[in-house]
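Just one protein chain is left out here, and the rest sit where they should.
A, B and C label the chains in the order they appear, each numbered from 1.
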Amino acid sequence: MGKSKANPPKSPFQKGGLQLAPPFTKGGLGGISFYAAITWLILVLFCAASVGLWPFPFTVDQIDAEHFAALPGGAHLLGTDATGRDIVARLLFGARVSLTVGICAPLFGLGVGLLLGMPSGLYRGWTERTIMTLADVILAFPGLVFLLVFTSVLGPSLTTITLGLGLLISPRFVRVARANTIRFSEREFIQAARIGGAGDISIMLREILPNILGPLMAYTLVVAGFVIVAEGGLGFLGLSVPSPTPSWGGMIAAGRDVLEQTPPVAMIPTAVMFLTVLSINVIGDRLRGRYDRA
Amino acid sequence: MGGVGGGCLGRTMKEEKNFNNPLLRIEDLVVEFPASQGRTVHAVSGVSLDIRQNETLGLVGESGCGKSSLARAIMQIPPPTSGKVLIEGVDLTQLHGRKLKEVRGRFQMIFQDPASSLNPSRAVGESIAAPLLSLGGMNKAERRLRTREMMTAVGLNPELHYGRRAHQLSGGQCQRAGIARALITRPQLLVCDEPVSSLDVSVQAQILNLLRDIKESYGLAMLFIAHDLAVVKNICDRVAVMYLGRICEVAPCESLYATPAHPYTRALLDAVPRPDPGYPAPDSGMLPGERPSPLDPPRGCRFRTRCPRAADICSEIRAELRDIAPNHEVACHFPLDVRPENGGFDGR
Amino acid sequence: MTGPDQDLLVVGGLTVQLQTEQGPIRPVDSVSFTLEKGKTLAIVGESGSGKSMLCRAILGLVPARGNIRFDGRDTGKLTGREMNRIRGRDIGVVLQDPLSSLNPVMTISDQIIEPMRIHLGITRREGVERALYLLCSVGIPRPEERLGCYPHQLSGGMRQRVAIAIALACEPKLLIADEPTTALDVTVQAEILTLLARLQMERKMAIILVSHDLGVVAGCANNIAVMYAGRIVEQAPAAELFRRMRMPYTRALFDAIPRIEDPPQRRLPNIPDLPPNFAALPPGCRFAPRCPRAGERCRTEEPALVCDEDRNHRYACWFPV
Partner (left out) sequence: MRFIWSKITHLLLVVLAVTMLTFVMTDRLPADIAAEIAGHGASAAELAEVRERLGLNRPVLLRYATWIGGVCRGEFGKSLITEQPVSTALRSHLPVTLELLALSQLFALLLALPAGIISAWRSGSPLDRVTGTFAFGCASLPNYALAMGLVFLFALKLKLLPATGYTPLNAGIGANLKGFLLPALSIALVEWVTLMRVLRSDLIATLKEDFILLARCKGLPTWRILLVHALRPSCITFITVLGMQTASLIGGAVIIETVFALPGIGRLLVTAIFAQDFPVIQGGVLLITVSYVCINFLVDLCYAALDPRVRTGVTDG
């Protein structure tokens, strides 16, 4: 590949008036939305973590035979679902599933992405080809088939679902990590580090990682939102954690049967999931904005 | 690091029988890399050069002539395709891994683009100290002390600039930081790859003066790469002119500028702008045609396609470097007369 | 000899004010000058002195206060459409880095023909003919082979020639060249400067040449304006300026140039420190903190641009050289 000359200095013409503001958040979804998002996430996290610790009038699979698909109010704060189970209880326990998957699967992907993406971006050549072929195989695999088979072979549980989703999304992390590594690996400071006696590992950890971690963290948040939605989708198809463990997706799906009579049964879990994913996206965008500008 | 230096020094003592004992000797260096469609870029094709202790050698040529590739081959990033790079008699191309790392501290480099040669996510001070960390042999306090000392030496304020990021510094300050990082291992050789090309005239003068000062105070030898002959004259003892991967002329500063022998050197000299409105505009007919591609360099003399003096022999036989005056070597079948009245600039 | 109908561009009190995170700044502050038809004005200054912003203000690309009369018309009163017409047809622009200023995904011919089709309304076929002629006149050998090329297939010098051809496409009356040779090799720089001088002779157009190097503009400018921190600090005809530099800043810029006539290893007199930050300008003369001649008055009172005994030489300094 013809090595191009180092870029000449940018014209000072560029600096100045027409600066286009980077991402949405600057100003638009400003401070309030950001802090609201953080507050909501902390609330959900707290509820999910502590739900078993304080006394609660209903358990997740306790059927109230007098109230099937009840509207919010009365004994059941947010009503009951079609089989008469309390929605608040199910929401709180469902949060555990959604958040576990939403946190662990992206972190797993992030780990794999860094582990494979950085070397493939730094070494290029056959290392890169092998890793990228591997990533392509997983990307080409129909995701649902993969998850279905994966969970039926290992037995459907929260762990397998998390692991399955983590495996499914890791090639995307590999790609993002690789692209970002390549962006930096041609910069002169990498050469300077080599001249300073830094080895490959030290270059990856000290020079490249701090630069790509920011964009990758932002991407992790984007994926976290996606994974929560995807887990919900599995729950919607009845393929997520086995019943009676509730999941938000499963609750939305269950609400479909009584959609016409009692819309809240489906709407409430939808709203909770929506708010959670929205919060994650808002924070992710804020983070992305910071790294775009740098 | 001290131990390593001592060991190598002992080795050179043994080789003292070498009458001419250069610090850096490049022998028949070739750098090629693959291009698309199975072609090869001939970046550097057989270059031999010497740099003595405390000497500054200028390397001049247009962009794409292979001077940056040569610099990187000397630094072994990546090692050259073939040829030798000897520092005090030790062939760097034969060293790998740990062995190479042990001698890394003795030759350092500064880059053209000051901003991109500093890690944007690290504090400038940490970037400067990084080689000490990689090469080992110093504790944290010593490193910090040395870093502060180096920052002061290059005109940065350790209190003010240590924690800054690269984008918070000006181009000149970034270049100073790059110089500090290169000097922190106390190298004997400093390779400067167009260190002032992207700087303003005022900052360029600051950096040139700084380089001259540190050369004096640290007893450095330098390879100074540039495309502007006026800049090179300001800092170098000897100058090598490079065209399309080959050296055309090597001479001490005085004789090269007074009596350029290679037509290409002549053209480069004519192109330098004069800060004088009375001076006639440079003759643009000097270098007709386009520079050939390093993918497919001309046979014979590589400059012949643009040379006003080219004859048949130039396309047949490549002219080797030969002495035409003491220390003045030129690779040309028809060198320009080396009489001062034939276009010396000192006579004006 | 001079007169209103000889003047192509008259700029009066031009000020650009921008909002930044550090507060409002004025990268161009009350700049006035006159450019005659067919003449070259060089604007010289360090990076960050506001010279590029001045060009943008003249082109109407940034909001600016002050008067700009171009070819007898007040550009402040023009509509966006009329201003577009002036920008493309009457003023040509060449930028610093030809690789990034040419569109990487459009062919050379498309980029040359585009302004002609938009502003002159000529057909594609005519456009190709004129593009060939233009490429010839900027000294590109075998232009017919280059028409279908993309910018990355050309060398740096060729790219800048193409950029000049694009600027000349509509026969502009004024060419603004913003550091046209800074990204180029010295040899190519000489060629481009010679080319610009030749084109000016042939086409009788005026040129604004922006540079950070007094040496580059010495040979081709009629008038030189030196900018510092958003202001013109000295302006004079080229010969007069080089004969006698009144402002210490100009002198310092001039002395900092390494010269081929100098003995080797000459220590260059340089200007210490950096140009001031626009958000925190020093009181008094903006150059005072870096000026070797600065006195007490320089630090408190800002000198106005005054005329020397020779009417054409203006400078802003309390203690001129």
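General observations
Just so we're on the same page, contacts are C-beta pairs under 8 Å (C-beta built on N, C-alpha and C of every residue); 3 or more make two chains touch, one makes a residue touch a chain.
Worth saying up front: this structure is predicted, and the values here are computed from it rather than measured.
In the complete complex, the residue from B:22, B:64 or B:245 that touches the missing chain is B:64.
The chain not shown here is touched by just one of C:40, C:101 or C:235, and that residue is C:101. For the chain missing from the display, the contacting residue among C:37, C:119, C:198 or C:266 is C:119, taking the whole complex into account.
Listed here are the chain A residues that touch the chain not shown: 1-5, 11, 13-14, 20-24, 26-29, 129, 133, 136-137, 139-146, 148-150, 152-153, 225, 229, 232-233, 236-237, 249, 252-253, 255-256, 259-260, 263, 266, 270, 273-274, 277-278, 281-282, 285, 292.
Mapped onto chain C, contacts with the missing chain fall at residues 59, 61, 83-89, 91, 93, 95-97, 100-106, 114-115, 118-119, 150, 152-155, 163, 166, 176.
Here, only the chains that are shown with their structure count from here on.
Note on chain placement: the centre of chain A and the centre of chain B lie 49 Å apart, centres being C-alpha means. Note: centroid distance chain A to chain C, computed from Cα atoms, is 51 Å. The multi-chain contact residues of chain A, meaning those touching 2 or more other chains, are 8-9. Residues of chain C in contact with two or more other chains: 47. Interface residues of chain C facing chain B in the complex, by the touch rule stated above, are 46-47, 141, 155-158, 185-191, 193-195, 197, 212-216, 218-221, 238-239, 242, 252-254, 256-262, 264-272, 274. Within the complex formed with chain B, the residues of chain A that make contact are 1-3, 5-9, 187-189, 191-199, 202, 206-207, 210-211, 214, 294. Here chain B touches chain C in the complex through residues 62-64, 170-173, 200-206, 208-209, 212, 227-231, 233-237, 253-254, 257, 267-282, 284, 286-287, 289-291, 345-346, 348, going by the rule given at the top.
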